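Okay, handing you the structure first.
One chain of protein is taken out of this complex; the other chains stay put.
So that you can tell them apart, the chains are marked A, B and C in the order they are listed, and the count of residues begins at 1 in each.
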Amino acid sequence: MSAPRDAGDPGRLARRLAEVRLFTERLCEPLAIEDQVVQSMPDASPVKWHLGHTTWFFETFVLSPHRPGRRPWREGWGVLFNSYYVAAGPRHPRPERGLLTRPTVAEVAAWRAAVDEEMQAFLLSAEAERPGVRELVELGIHHEQQHQELILTDLLHAFSRNPLHPVYRPGAPPPSAGVPMRWREHPGGLVAIGHAGPGFAFDNEGPAHRVHLEPFALASRHVSAGEYADFVADGGYDRPELWLSDGWAAAQAGGWRAPLYWERGDGSWTRFTLRGELPVDRAAPVTHVSYYEADAYARWAGARLPTEPEWESVAREAPVEGQFVEDGALVATADGGGAAPFGAAWVWTASPYVAYPGFRPAPGAVGEYNGKFMVNQMVLRGGSCLSSRTHLRATYRNFFPPHARWQMTGIRLAR
Amino acid sequence: MSAPRDAGDPGRLARRLAEVRLFTERLCEPLAIEDQVVQSMPDASPVKWHLGHTTWFFETFVLSPHRPGRRPWREGWGVLFNSYYVAAGPRHPRPERGLLTRPTVAEVAAWRAAVDEEMQAFLLSAEAERPGVRELVELGIHHEQQHQELILTDLLHAFSRNPLHPVYRPGAPPPSAGVPMRWREHPGGLVAIGHAGPGFAFDNEGPAHRVHLEPFALASRHVSAGEYADFVADGGYDRPELWLSDGWAAAQAGGWRAPLYWERGDGSWTRFTLRGELPVDRAAPVTHVSYYEADAYARWAGARLPTEPEWESVAREAPVEGQFVEDGALVATADGGGAAPFGAAWVWTASPYVAYPGFRPAPGAVGEYNGKFMVNQMVLRGGSCLSSRTHLRATYRNFFPPHARWQMTGIRLAR
Amino acid sequence: MSAPRDAGDPGRLARRLAEVRLFTERLCEPLAIEDQVVQSMPDASPVKWHLGHTTWFFETFVLSPHRPGRRPWREGWGVLFNSYYVAAGPRHPRPERGLLTRPTVAEVAAWRAAVDEEMQAFLLSAEAERPGVRELVELGIHHEQQHQELILTDLLHAFSRNPLHPVYRPGAPPPSAGVPMRWREHPGGLVAIGHAGPGFAFDNEGPAHRVHLEPFALASRHVSAGEYADFVADGGYDRPELWLSDGWAAAQAGGWRAPLYWERGDGSWTRFTLRGELPVDRAAPVTHVSYYEADAYARWAGARLPTEPEWESVAREAPVEGQFVEDGALVATADGGGAAPFGAAWVWTASPYVAYPGFRPAPGAVGEYNGKFMVNQMVLRGGSCLSSRTHLRATYRNFFPPHARWQMTGIRLAR
Partner (left out) sequence: MSAPRDAGDPGRLARRLAEVRLFTERLCEPLAIEDQVVQSMPDASPVKWHLGHTTWFFETFVLSPHRPGRRPWREGWGVLFNSYYVAAGPRHPRPERGLLTRPTVAEVAAWRAAVDEEMQAFLLSAEAERPGVRELVELGIHHEQQHQELILTDLLHAFSRNPLHPVYRPGAPPPSAGVPMRWREHPGGLVAIGHAGPGFAFDNEGPAHRVHLEPFALASRHVSAGEYADFVADGGYDRPELWLSDGWAAAQAGGWRAPLYWERGDGSWTRFTLRGELPVDRAAPVTHVSYYEADAYARWAGARLPTEPEWESVAREAPVEGQFVEDGALVATADGGGAAPFGAAWVWTASPYVAYPGFRPAPGAVGEYNGKFMVNQMVLRGGSCLSSRTHLRATYRNFFPPHARWQMTGIRLAR
């Protein structure tokens, strides 16, 4: 990661930390205790676990190394809330996070409060001025923001498995008029890619380097749910020639007939959202599609998915504007998927997630943050209606396996 | 099932119902909300589900058929809390019971209270005098008692998966002196088997019939944990010649090296219980062994497991005395596993669970209670330290698959 | 096992052995080398393996212990052809038998010839007079006959997986007229069960003992394919109330809609057999049904399956006549499933496979022959059109898991 943007104003970093931590708890306010315990599939985690894990992150990587003699809050919790940091010690098996009834939600909340208080004091202390400390705190803030989005996507998945269809937040945004899709041409050539500072970035966004592009065009907006419904109606899920071989196998094995959470009602599609069961809004960006579906759709549409550097070379010219979690819609809307490359729904790129030339993971346990996942995943770009605006930038690289559908993932075409 | 024992005193049945229902809730008092949500394996169910299912039983089989125009408490809950009664409509998939965060524990408690109140009123009404109604209520009471035991065994399993080792009830009974095992001879011959009334029995306990037995001897007490530890120390888990072929395969696949919940400490065994981690009490009955382990132990000991009619022909001469859930120990003790055939730990018999000659399931949906499970299971007899004394009798047939270990199951030898 | 029937005439036992061994090879004459290599599922074995295993049996249990200094035919083959005898040393994993291309079919044939020659010489030698030797040879003959039936059933399964539908023996017996089913009453009471000699029997057929039976009736013939087709047409596979719970789960998981090998043609059923694809012969006994299907059919028909002692107490009064492999039909026919309790198709009993009172396995490795499988299986009785007439008797106990369908298994009703 690079230098934090708040260098020189300790209070500002502390305030941002407090704000972001508070926002996590705000997201949990509508939830019953029961909602925070379950794990609906191995890829997802209980809300309670997210609340603990993000706290563990600050305790383990910031407080413990810099406060001599400090003991962890509770014996044995480290194992439970370590996600995948081998260098930080043993880890409870991921698929069993939903079996842990203790510590309770209240006990985790008490831990959060204690660590938050300790972090505020620490950030005003001399130890916080040590090299690397503020970068770690900045990393922790962004880490917290990533888990905010995961809390919402994991919760949506859990609620979707309940025949009672619980509603996270009542009410739905009105459907809005769509806009036509246009192609925006780019001349190609040598382009600069990757993060070159200033400001925070994850280690996987660098080193900055040059990439040679052929001329290409990028769509002016996301693929809409209506366009995707046309693909479905045209037999998109019945035509293997449109699919990658692994994609077709995944679709058959999973019984996929439409995006995740879509249900066919009487002559029309509905979808399950954080706002409950809603009709599919044809103008809104399609979401909850896998890479395989995005790729098949693009082939059907006579186009393709953009590569990472194609998307980035367009996005770096644009402001980080669009539909984010701060807007509160919690579903992608046509407004959000308008002209901006950012927000509304992550877009699958055609680029597998690999290291940039000269990539070196950050030293220490946080070096496991990104690098060890650089295989079997595809890069996503741009953020979604569940991402924080302050969390995103043009060089940001998100990544998921090509079969993943429970994230807020959509499609933007290239050719 | 046969005629209820409270015929002629409507108030007495209502009081018993109230007592048994209240006891269920008493069992849940030490639990956090979180403890009541999880399902630690497909064979187990969340505590919340048990609380709802036993309530659904009375609503579905007693109240709804006999109260014209009555609507279920909440739309859609029937699907969630129907266990396996096909004739009672669709069922939520059993392995996904732990994904249901709603209805909440509080909502289920409200349902319980409403149904309890309605049942009390109903039992004093004329409709309760209709043929078969009191038998159904009696069945519901015994059904509730079965789920009381399951609440405790399922909870123990869930707690055992948590590295923090939660304790359900603190403190442990003192280890007690053991007694020597003696053989009690039985001359064999034609014996009467099965329930012939009066009093309640499940349909699978009849019809009463005769069985011809060869002379045999039954042990005077359960196999103790110390005796079982000797089998372990003698390489019991490393000697395939002691095991049934399927048992050996199960032991290898599961990595079994001792009874479930046993851990090897420094030179001695500990075990996880509802009272937390305890040393193994050598004099106490061994528990949490599968049929396969019980069978292998018996072969090692130069004996065998008793058959159903052998056990029953001995037990019918004895009072229903022993160690039960009312005693509050929650772990099998040497006192409990003394002279009595009842209590402390269910004993695996050598008898597969099949219908008695002339068996007919009860009419209606409750006919699914027992009959359709009569394959691939072994019969257990006698009850355990987690069973209610009022729930047991000499003809009672419990049944589990031969690999099951999470129940309070032990061994009594025959020869 | 008991005393052999040929005591006193060494030449007669040698001749019987030669005949039975030769019959095995006759069964393989129509086969290509390729047909003898494959293993179409873990429960089945390659023909080549059967040929080797039955040879290994004589080498390991007869020749090697009684010929000092004798070396096995080839180093390393023992591991490959040991089925499940732990006491006889390590075993190649059963599911991988179909991966073994060597030894070749010709190499196994050479081994068979050498062992056959050695056995003939041995049986005329003084060593063959030692106690237990002739019993072991007799056991080996019956073992060979069991594998003859398995060769045919395993081959049928392998051929069924080939879309080209290979034919083992061309031509089909003509359909024959059926006979009405009648009930034959039995008064019940104390009956004698199990083998009490003279003549050969497996260890699991004893000890002889008495069983008390209620009065019952047994059907005069097998359930016919036409009767079973009526069950199918009546929605038998769509009505869970007819099925055991495990049976319903197996039927759903396996997509069962009819007996194994049945295919629905244009308005009628066909079935795949050792004589290729044939129309279903309505009068012939239904075959290739699991215990679960037999049980569901019986419930649909308002009857039940017989227990072991019920079947045996009827069969012991009848001669061992019926349709056997010597007749050469290789499919069950109406004539075969006529009045006789023997032949045509094994009948599933309602009895789980357990030890008789006082059962002791034979000493030594052959003690693993039967006893260690006494769990999770159901007993079948009577033999089939693929069994040798000389292999059967009224006390014979065959056993398979309740889901098994690839054997020549059928139904006879009781009530």
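The rule is short, and it goes like this: a residue touches a chain if its C-beta (ideal position, glycine included) is under 8 Å from a C-beta of that chain, and two chains touch if they have at least 3 such contacts.
From a predicted model like this one, the values you see are computed outputs, not experimental measurements.
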So which shown chains sit in contact with the chain we cannot see?
A, C
Tell me which of C:100, C:208 or C:355 is the one touching the absent chain.
C:100
Touch assignment to the omitted chain, from A:209, A:275, A:316 or A:393, lands on A:209
Looking at the full complex, which residue from A:103, A:206, A:247 or A:343 touches the chain that isn't shown here?
A:247
Please identify, in ascending order, the residues of chain A that touch the omitted chain?
84, 86-87, 190, 209-214, 216, 240-241, 243-247, 291-292, 295, 350-352, 354-355, 357-358, 368, 372-376, 378, 402
What residues on chain C make contact with the chain left out of this view?
32-35, 37-38, 40, 48, 76, 79-80, 92, 96, 98-105, 158-159, 161-164, 166
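Here is the rule we go by: only the chains that are shown with their structure count from here on.
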Measuring between Cα centroids, what's the chain most distant from chain A?
C
Between chain B and chain C, what's the gap in Å when you average each chain's C-alpha atoms?
38
Can you give the whole-Å distance between the Cα centres of chain A and chain C?
59
Rounded Å distance, chain A centre to chain B centre (Cα mean)
46
Among all residues of chain A, which ones touch two or more of the remaining chains?
none
